[in-house]
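With one protein chain held back, the other chains of the complex are shown just where they sit.
Up next, subunit A:
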Amino acid sequence: MAGAGGGNDVQWCFSQVKGAIDDDVAEADIISTVEFNHSGELLATGDKGGRVVIFQQEPESKNQPQCRGEYNVYSTFQSHEPEFDYLKSLEIEEKINKIRWLPQKNAAQFLLSTNDKTIKLWKISERDKRPEGYNLKEEDGRYRDPNTVTTLRVPVFRPMDLMVEASPRRVFANAHTYHINSISVNSDCETYLSADDLRINLWHLEITDRSFNIVDIKPANMEELTEVITAAEFHPNQCNTFVYSSSKGTIRLCDMRASALCDQHSKMFEEPEDPNNRSFFSEIISSISDVKFSHSGRYMMTRDYLSVKIWDLNMETRPVETYQVHEYLRSKLCSLYENDCIFDKFECCWNGNDSVVMTGSYNNFFRMFDRGYRQDVTLEASRENSKPRSVLKPRKVCTGGKRKKDEISVDSLDFNKKILHTAWHPLDNIIAVATTNNLYIFQDKLN
């Protein structure tokens, strides 16, 4: 059962770390997305080099029933390759922006992966037996001369070493003029949406040559452009409902039953802003970088530059909860604008029972907010805390005045060490946290 989250009793421990130790990070190794599948048994990562790596959790061993299985490499493949659109003089990065798993229907696993322009459906299947004993073929594949065949035999399947194969089953291309930021599978398991800066399209998983445009916010005159779409997601159980967030800090909820083109929203969620507090940075830091429905479907969470907000779908006027991720950065906005960090897109996630939310920050810190206990904690993903099962010590940023021992001052934070992508196991207290090029897996301490 999903754990108690960040309450008093939960302690997070290091479990595993994946990736190279060296500081010289190749661009291709930068992790760009992390996602558990629906059972939590599989964990997928995508990187800037267009590669996908899938880890599988080992089954709990009988010797140590209290110890959760480790995640080991299950499959890895090149999902996307760099392209050049000669017609538009546009370089298309192979970076994987998002991975979304389909719910499992048969022995194979399916996932959608997307770069800026093209979405692909990948099938990951296991092969653990092969046919042997052909009459006309040798075991190595060479053909036998039919004249040498004197007796016939029936080929049989024999067990072989497990082979995991990934094959692209569908390629959904040429539907996006702008850069895809989100994909989301519908609860009907037949359709999915893809969103770019100005448009959202609806696809059927079986059909690649056609896509329906369901949201279009492109202005007739591009000079009048004031807002772009930053993220979109389908409701977890209402197949007609989806939301999309904007660079102005608004979230629109749309009902596909209302009309074919959902330019008119059913609900618009926006927190009123105090006009006296408005500054040059206000709009930039209000831009929503991620939106996620709770598992229950009753709430949604948004992440903007400095905070995480929880919204009740029944109340559009303001969020029901607001959590400050790193408020101390408000007095550093000028330098964060100059070094572009103010445009960093942090993601956020819910735990299995929607009681705790998590998001990343700088200096390889990540934050958890327990909604019930009203507690928050800052933890760090670092090789220094990577002894097996060692408990993570809460970290604290000193915001002014005397710095206590073990605290770190705001000016000492490393803004190149960003945690943008985190994921929480759907059923258990296991989390995956991506630093620039390493993947950390933490678990709560059992016993």
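Quick note on the criterion: a residue touches a chain if its C-beta (ideal position, glycine included) is under 8 Å from a C-beta of that chain, and two chains touch if they have at least 3 such contacts; residues count from 1.
Please note the rule applied: contacts and distances are computed from a predicted model.
A chain of the complex is left out here; the name its UniProt entry carries, from "cAMP-regulated phosphoprotein 19b", "Small ribosomal subunit protein bS6m", "Dynein light chain roadblock" or "NOP14 nucleolar protein homolog (yeast)", is "cAMP-regulated phosphoprotein 19b". Touching the missing chain, out of A:49, A:319 or A:426, is residue A:49.
Annotation: of A:204, A:332, A:403 or A:417, A:332 touches the absent chain (contact as defined above). Screening A:209, A:223, A:384 or A:411 against the full complex identifies A:223 as the residue touching the chain left out. By the touch criterion stated above, the residues of subunit A touching the omitted chain are 18-20, 28-29, 31, 45, 47, 49-51, 53, 73, 76, 78, 81-84, 88-94, 116, 178-179, 197-198, 222-228, 247, 277, 279-284, 287, 330-334, 337-338, 437, 439.
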